[in-house]
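Heads up, one of the protein chains got dropped from this complex, but the rest are sitting where they should.
So, chain A:
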Amino acid sequence: MALIEAHGLCLDFPYYHLGARSLKKRLLGNARLHTDPSNRVVVTALRDLSFTIRDGERVALIGHNGAGKTTLLRMLAGVYEPVAGRLTVAGSIGAMIDVSAGVDAESTGRQNVRLRCLYRGMEEAETAALTAEVEAFADLGEFFDVPIRTYSAGMGVRLAFAMATAMQPEVLLMDEWFLAGDAGFLAKAEERLTRLVTGADIMVVATHDTSVVRRWCTRAIRLEGGVITGDGTVDEVLGPVEA
């Protein structure tokens, strides 16, 4: 049984690199007598979000670029902590947000799988099992023991996909590319995704691809400028399927 409960979540995203970041500007800025006391550019990324996601729900976060979808995913994953509000996520979390993070291009496929297992804090036995599974699925042959810097784009995607999907979390958080177009590169990838999605108690996927939403999700939450503007079944939020 898994559960996500959010109550009044807020997040201000500071954009330090827009000019407020440097020490010089900070010192000079403060000398400019209260014209702009905090002197930093803040974007309100998420504003007062409240929702409850229960067991068995597969939720799509929809909205335009910059609406806060990925930020919300990262917050659910525990990367960003809210500045206001309360968040509870019950269940083991599996995040597939940026799959290339933590991949070492100079290491072989096998070494990268080991590294990923260390990142996930797995034991030796689990690591061995997962390595065997990824090796079988990615089907790289002898390239599995060659630095991934030398891989073709397709081989890289296969390995990344195999590593990312080799888990069975109770709460699955993912960014859209897994479910959109390219991920269907093989029939077995499709099958694996289905197993991952249906095996999870809760799935939250950030996407702006309506076909992904209709195909995989039971509920949609629409975000606009960091605010929830729609929450309900897919048909309620997206409107009925166009003829």
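Keep this in mind: a residue touches a chain if its C-beta (ideal position, glycine included) is under 8 Å from a C-beta of that chain, and two chains touch if they have at least 3 such contacts; residues count from 1.
Criterion: contacts and distances are computed from a predicted model.
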### Query
What name does the UniProt record list for the absent chain among "Cytochrome-c oxidase", "FAD-dependent oxidoreductase", "ABC transporter permease" or "Fumarate reductase iron-sulfur subunit"?
"ABC transporter permease"
### Task
Quick one: say which of A:67, A:89 or A:206 touches the chain that got left out.
A:89
### Query
Of A:102, A:141, A:199 or A:232, which one is in contact with the hidden chain?
A:102
#### Entry: Where the missing chain touches chain A, by residue
1-3, 5, 10, 13-14, 16, 21-24, 26, 74, 77-93, 95, 97-98, 100-102, 104, 106-107, 114-115, 118-119, 121, 170
